[in-house]
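Quick one: structure below, then a few questions.
Removed from the display is one protein chain of the complex; every other protein chain stays in position.
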Amino acid sequence: MTDGPTRIPGQRAAVIWGALATILVVVSTIGVFLIAPEDADQGIIQRIFYFHVAIAIASLVAFAVACVAGILYLRSRDERWDDVGEASIRIGLLFSVLVVITGSIWAKASWGTWWVWSDPRLVTYLIVVLIYAAYFVLRSSAEDDRKMRYSAIYAIAGFASVPLSFYSVRVAESFVHPVVFTSGGAAMPGTMLGWFVVSQAAMIALFVALLEVDLLGRRSERALRRLAMRLESA
Amino acid sequence: MSGGAQYVVAAYAVIWFLVLAYVVMLGARTARVGRQVEAITRMLDRRAAEESGAEPEKVEERP
Partner (left out) sequence: MRGRQLMALVRKDLRLELRTRETIVAMVLFAIVMLAILQFGFGTRDDDLTRFVGGLMWVTLAFTAVLGVGRSYVAEREQRVLDGLLVSPVPRTVMLGAKAIAIFLYMTVVEIVVIPLVGIFFVKGPYWDAIGWIAIAAVLANICIALSGTLFSGLALFTRARDLILPVLFLPALVPVVIAGAGATHAVAGGPHDMSEWRGYCLFLLAYAILFALVSVATYDAVFDD
């Protein structure tokens, strides 16, 4: 576990993913705003869709990573998995907040009101934000080994709550309200779908890049702490 | 209907504003690590100077 003299492990990954994320973000921005066709029904507003949904899915990827990291932490009790879990949930929470905000803006643009309880995506992500915000409350009120253990368990239980929130909102929705957005999925024309895939890839690359940079920082902090401890004992 | 461009811009701006804020937060942590590394380096320099100077006596190393 000794670090190399010139390079911290993960440095190359951070650089590669950062570069990939930058390229994909630029390409997807150009594609979404300049090349993709205007939606027949919703006009320019529909362009929010590309990043709104892409960020939503990327946040789910982040929470899934945190869940797996939690399982691996409980198996190995290796604090690096705790790092991965916390960093993933922090980015996932950031992304979910963005989903709620952009969704709210979309609601304002298409229905003239900032909040619509009948839109399952907005409601679900509000619940998701609440679930994962509690993760940090839990972390801040326990120490060391216990903090990591509880965080890992909560990351697993939280990820189990996510599909439940999704489905619980949609049970209501399928009976009470018609489906609000149909511009996603199979109804999308090919070019739109293509640009959506590109922006999806961009958002996932952005998540991985942020995660790698975050982990890099944590590794440096840890290496520094070890160094300080060694100097003190010397 | 091509109105509503301001909403699209707002949504896009919010995303990059918050992501940038996050990166700044990461940057702040890196800066803190950098400051501590510098402090340690200075301390080692001081120690080296004292050792080569008068006596190889143990110094008070942390503030």
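Letters are used for the chains, namely A and B, taken in the order the chains are written, and counting of residues starts over at 1 for each.
Just so it is clear, a residue touches a chain if its C-beta (ideal position, glycine included) is under 8 Å from a C-beta of that chain, and two chains touch if they have at least 3 such contacts.
Worth saying up front: this structure is predicted, and the values here are computed from it rather than measured.
Taking the full assembly into account, the omitted chain touches A. Only one residue from A:26, A:40 or A:142 touches the chain missing from this view: A:142. Checked against the full complex, the candidates A:32, A:122, A:152 or A:198 give a single residue touching the omitted chain, namely A:152. For the options A:22, A:118 or A:168, the residue in contact with the chain missing from this view is A:168. Residue A:134 is the one among A:40, A:134 or A:227 that touches the chain missing from this view. Within the complete assembly, residues 74, 127, 130-131, 134, 137-138, 141-142, 146, 149-150, 152-154, 156-158, 160-161, 163-165, 167-169, 171-172, 174-175 of subunit A touch the chain that is not shown.
By our rule, only the chains that are shown with their structure count from here on.
For this pair, subunit A with subunit B, the centres built from the Cα atoms lie 24 Å apart. Contacts from subunit A toward subunit B in the complex involve residues 38, 42-45, 47-48, 51-52, 55, 91, 94, 97-98, 101-102, 105-106, 108-110, 206, 210, 213-214, 217, 220-221, 224, 227-228, 231-232.
Residues 1-5, 7-8, 10-12, 14-15, 18-19, 22-23, 26, 29-30, 33, 36-37, 40, 43-44, 61-62 of subunit B are the ones that touch subunit A when the two sit in their complex.
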